[in-house]
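Moving on to chain A:
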Amino acid sequence: MQRKVVLPGEQIEERKGRKLGSNVYPENDNVFSKVLGITKVNENEISVIPLAGVYLPRIGDGVIGKILEVEISGWSVDINSPYIAFLHLAEAVDEFVDTSRTDLSRYFNIGDVIFCKISKVTTNKVVQVSMVDRNAKKLYKGNMIKITPSKVPRIIGKDGSMINLIKNKTGCEIIVGQNGVVWLKDGNKTKAIEAILAIEKKSHIIGLTEKIEKMLGE
Partner candidate 1 sequence: MEELYSLELIKNGKRIDGRKFDEFRKIEIEKNIVQKAEGSALVRLGKTEVIAGVKLGIGEPFPDTPKDGILMVHAEFSPLASPEFESGPPGEDAVELSRVVDRGIRESKCIELDKLCIIPKEKVWIISIDICIINHQGNLLDASALASLIALLNTKIPKLKNDEIIRGEFESKLPVVFKPINVAVGKIGNTLLIDPNLEEEKILESKLSVALREDNKICAMQKQGIKGIEFKNIEKMIDLAIEKSKEIRKLVK
Partner candidate 2 sequence: MIKKGIKLIKNGKRIDGRLAKQLRDMEMKIDVISTADGSAKVKFGNTIAIASVRGPRALFPRHLQESQTGILRCKYAMAPFSVDERKSPAPNRRSIEISKVTRLALGPTTFLEDFPKTVIDVFIEIIQADGSTRVAGINASSIALTSAGVPMRDLVSACSVGKINGTLVVDLNGEEDNNSEADVAFAILPSKDEVTLLQMDGLLTKDELIELLNLAKDSCKKICELQKGVLREKYKSE
């Protein structure tokens, strides 16, 4: 698999019947990049991993959101995206609630932070999130930082190797949302944040895990 940095409008390869992944567009028989990013080409698919850009919700993503508004039948949630998500009551509370009598802020109030899952995205980008997931929960008393959403996989590392390394070395509880929001609690947060931002910035360097290990060991 070859990787190279491409700019918008640059030709990646001939299509040769392959699937178009994200951030590419076809023209005649060629495939071009839509963004500044790194190519990901194999025998089945051509795509580009962007080096910048906003988070666009995808079904199944675990994201960290902040309650923006308490409404009649649920909550609007800021998911660090151009699109505000809606959390429906039935997707959030495991008991019968009479909405005509109950102020929903008793469950989630404005400013509360949650780890939730994207459950629905329509073509017109109506987005819903759900708490019906074993990892979903309300997050109490932590700190949040934002990173470039496309860099999230590198923070997590292969099978969670990178994030586990940081957790072990710093003693922090860390949750990484696919939307580029990272939540940290307890432990040596300063060191953990330093490591995360270093990975975001230098995510391309070979032997990064060793470097981060060394950095955290100091």
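Behind the choice of candidates: all candidates are chains of the complex that A comes from, given by their letters.
Basically, a contact is a pair of C-beta atoms (placed from the backbone, for glycine too) under 8 Å apart; a residue touches a chain by one contact, two chains touch by 3 or more; residues count from 1.
None of the values given here were measured: they were computed from a predicted structure.
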Selected neighbour of chain A [touch, this complex] from 1 or 2: 2
List of chain A residues in touch with candidate 2 within their complex: 5, 7-10, 23, 25, 32, 34-36, 38, 50-54, 56, 82-84, 123-125, 150, 202, 204-205
